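Have a look at the structure below, then the notes.
The full complex has more chains than appear here; those shown keep their coordinates.
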Amino acid sequence: MDNWRTFYPNNYPKQAMCRFTFYQGRPIRIGSLITEPDHSLINQSFNAQERDEPLNGDGFGLGWYNHQISDEPATFKSVTPAWNNRNLLQLSRITESTCILAHVRAATQGLQVAESNCHPFTFKQYAFMHNGDIGGFSRIRRKLLESLSDEAFNQIKGSTDSEHFFAILQDELTKRDTLDMHDRMSSSLMATIRKVMNLCTSMQVNEHSYINAVLTNGHLAVAVRFTTDQPEEADSLYLNIGRKYVCEEGVCSMIDPGENEKAVIISSEPLSNDPGWESIPVNSMVVVNEGRVLDRLTIDPDW
Amino acid sequence: MDNWRTFYPNNYPKQAMCRFTFYQGRPIRIGSLITEPDHSLINQSFNAQERDEPLNGDGFGLGWYNHQISDEPATFKSVTPAWNNRNLLQLSRITESTCILAHVRAATQGLQVAESNCHPFTFKQYAFMHNGDIGGFSRIRRKLLESLSDEAFNQIKGSTDSEHFFAILQDELTKRDTLDMHDRMSSSLMATIRKVMNLCTSMQVNEHSYINAVLTNGHLAVAVRFTTDQPEEADSLYLNIGRKYVCEEGVCSMIDPGENEKAVIISSEPLSNDPGWESIPVNSMVVVNEGRVLDRLTIDPDW
């Protein structure tokens, strides 16, 4: 009874997903990512290009770090559309950070528009966001919950597949606490995908999964572009590296694009028309550290 | 500083307006207008067809009458998009009324998304909603306010051209309190348009105005489709009359369309694919009473 889309499904786009942008590197104003570029994340909230449905108006979320004060990120979330939220505009205008996550949401059918369903999700020093869909999630959900530690179980406040995915990821990170951060984060993310795929197999789920995601601790980040579907059906994901991402007089671009230096953007869609936007290969992972790409890994979907 | 669109105007559609639907006649569930039809008002909130920009996600409003209890309409307004508001869905599902107004908003540049800017506006037994734009409104606003009675002045809570228009209309209605309702409402609406046009002339405004609007007291209603621009530039407005508007198994239609009987819908866009939707001529007014069209009047833009 909670959501009219459940009852009037024909009125609503079938493949409703999300868009996100991640930044790691020298400090930049949050607005340089989400309000100023021609195709900023706010622009993507009503005008996404690389999906059938251009609208991502079911809430948004922002995460950012200020390491001088805390290891833990802050988040700002709202159920209103990003494009008309004046608090978001204000905050973005004068807040700088070395690590920023931003996400605009298109609620999947039947799911609630609620702050607790807005990305990024956080756990201790970690922040996580996801764009995509775990196939057959409603069928694997109870088994997934049973598999969690009490701590990860109690972290879950909402009902998205993404937050449940992140709960497994928390347990995987905790298990690997003797590894260095690079290995810990990348292998935990890989193990989480595998675990979810195994749950789908065990419940005979036939629907495909689409997992574009970023996990960060504010210094290191791992991003993944993954699908069980044909590669051409994967959600888009772009990488841009260089010295600095700069907005001047309304034109934004990466300085020294391609140089693996001090600024990394990973984004569902390119934010601007400069040449440095590179499509991340399907079923691969990118590891970022302090503004530089450290590693690129291939994911074998038939592991 | 209040709205990012002011600063990033290129990101946002130029001609941002609204969509509305009005019903008068036998009692129907509110959902029959705003959730159930294929092209319901909620569908128009993300998928409007007859405008360059399909999105009306900057809040919405609903007005309805229950004459057994009160002469005054109730309104329900929210700054969140209509398409994901569960309260709207719930209320619409079990509330019936003989007179319903519903409006989805696309905020004009620089204007705030606020409940006080959501239509319909009310005054005593009257309710009013508008889709369009008063050309050069910011330049005529102070003169307009000066012309108001204290009562009408104090009614204004928001910043839209529409609410200011309605404030003049309140004064015009009060002036004509000896006329019968038909003449009172139609000539007050006409006089208000003229007054606003005169204000524009006196301030040498060159921008065109677009005024599609409905005024009702719950029994009688006057609707207008007006522009100072070329007729082909007018916003769309449709009329559907018949015996009853019915939704059954997801298909909605007017029973006995064209028969001037017991149900009138006036809507920015047709709600359904049945044949009875007739375009209201540009620069004309329709007068409705208890579910029947009483009168059709032409407006001379060069009065």
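Letters A and B mark the chains in the order given here, with residues in each chain numbered from 1 onward.
FYI, contacts are C-beta pairs under 8 Å (C-beta built on N, C-alpha and C of every residue); 3 or more make two chains touch, one makes a residue touch a chain.
The shown structure was predicted, so the numbers you read here are calculated from the model rather than taken from an experiment.
Shown chains number 2; the total number of identical copies in the complete complex of this file is 4.
Keep in mind that, in the parts below, only the chains that are shown with their structure count from here on.
Distance between chain centres (mean CA atoms), subunit A to subunit B: 40 Å. Subunit A meets subunit B in the complex at residues 1-5, 7-8, 10-12, 35-36, 38, 40, 42-43, 46-47, 55, 57-58, 79-81, 83-84, 86, 89-90, 107, 112-113, 250.
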